[in-house]
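Only a single protein chain was left out; the remaining protein chains are all shown in position.
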Amino acid sequence: MALNVLVVDDSAVMRKMIIRTLRLSGLPLGDVFEAGNGQEGLDKLSQNWVDLALVDINMPVMNGEEMIDRVRQNPETADLSVIVVSTDSSETRIDMLQKKGAGFVHKPFTPEGLRETISQMTGVAQDEQSPEGTLPGSGPDF
Amino acid sequence: MSNLQKELYRAAVLTFEELGLFLPSPELDDTQRQAAAEGTVIVPFGGPFSGHLVVTVCGDVLGGLAANMLGEDEVTEPEQRSDALGEIGNVICGNILPRIAGTRELFNLRPPRVMLGGTPGTGTDTGHPAVTAQVGLDTGRADLALFLDGDAAARLEENPR
Partner (left out) sequence: MVVSKHPDDSIITHALGSCLGITVHDPVAQVGGLLHVMLPLSTIDPAKATSNPHMFVDTGVPRLFLECYKLGAQKSRVELKVVGGACSKANPEDDYFEIGKRNFVMLRKLLWKNGVLIKSHDVGGTHSRTMSLHVGTGDVILQINGVKSII
């Protein structure tokens, strides 16, 4: 089963980091969609089938919490797997997010930690032998 | 070093190591000390107390920072350098607040405002920072200043978490 993933973060660099981790992780990846805030994220969800959303909390226009609330209120997206990737590590916030059925990864994250949480949330194991498990490096190191 | 200063330094080191993949140093050499400002990020926040964090990166650091984050050799686009600095500020701010206010307190961080170039440690600030810290980064450095509104700084120093 290929996973279609939506990455919602107001930082384009952070979105690229998350997507790079997804591609390196050996998870069976389908389409990857990007959004710069919660509203854009909802728009992408209304136009595409998505299996997993990785969502930041502090964003302009619409923050991640409001986006998750709306996702849960919409019958078409209510069961979407959501992982919050945020610098906000308040226990109160994490409790609130868990009640909304979201996983949590704290920034700064390691790619291995993000991979682990995605595997747990989706129940999809990484394919150990996946040729997508590595990316060509930009440098000549190895 | 005060408790607040220690926590600011630790949050910065953690972020530059894990997100920026830099090897931060606690002490600065002459080259690092004299490096010119390359960019500043301001991250305002609200919650049990409000304020903002200012991070100024000095020297030829931003290109390497963005490149490390993206896993590339070099990043020349100003947008990506600016975005990388914004995220560094965001993550440092998000990590310093629970360290000084306690892990159950809820804060809301507003989007980082980034200015490339400029003068070290200024931004748009009025008044004095509650605490400052410096971190050596390759041939440059990062200057950090945490501004807290009201009497929050005094209360936090009196009742460290």
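Order as written gives the chain letters A and B; numbering starts at 1 within each chain.
FYI, a residue touches a chain if its C-beta (ideal position, glycine included) is under 8 Å from a C-beta of that chain, and two chains touch if they have at least 3 such contacts.
Everything numeric here is computed off the predicted structure, so don't read it as measured data.
Counting contacts over the entire complex, the absent chain touches A, B.
Only one residue from A:V8, A:L24, A:I83 or A:L97 touches the chain missing from this view: A:L24.
Checked against the hidden chain, the listed residues A:R15, A:R93 or A:R115 yield one contact partner: A:R115. The omitted chain makes contact with chain B at the following residues, 17-18, 21-23, 26, 68, 71-73. Within the entire complex, the positions of chain A that touch the omitted partner chain are 20-21, 24-25, 110-112, 115, 128-131, 133-139, 141-142.
Convention: only the chains that are shown with their structure count from here on.
Each chain gets one centre point, the mean of its Cα atoms, and the points for chain A and chain B are 25 Å apart. Residue ranges of chain A in contact with chain B, taken from their complex: 10-14, 16-17, 20, 58-60, 63, 86-93, 107-110, 135, 137-139.
The residues of chain B lying in touch with chain A in their complex are 14-15, 18-19, 66, 69-73, 79-80, 83-84, 86-87, 90-91, 93-95, 98, 103-111.
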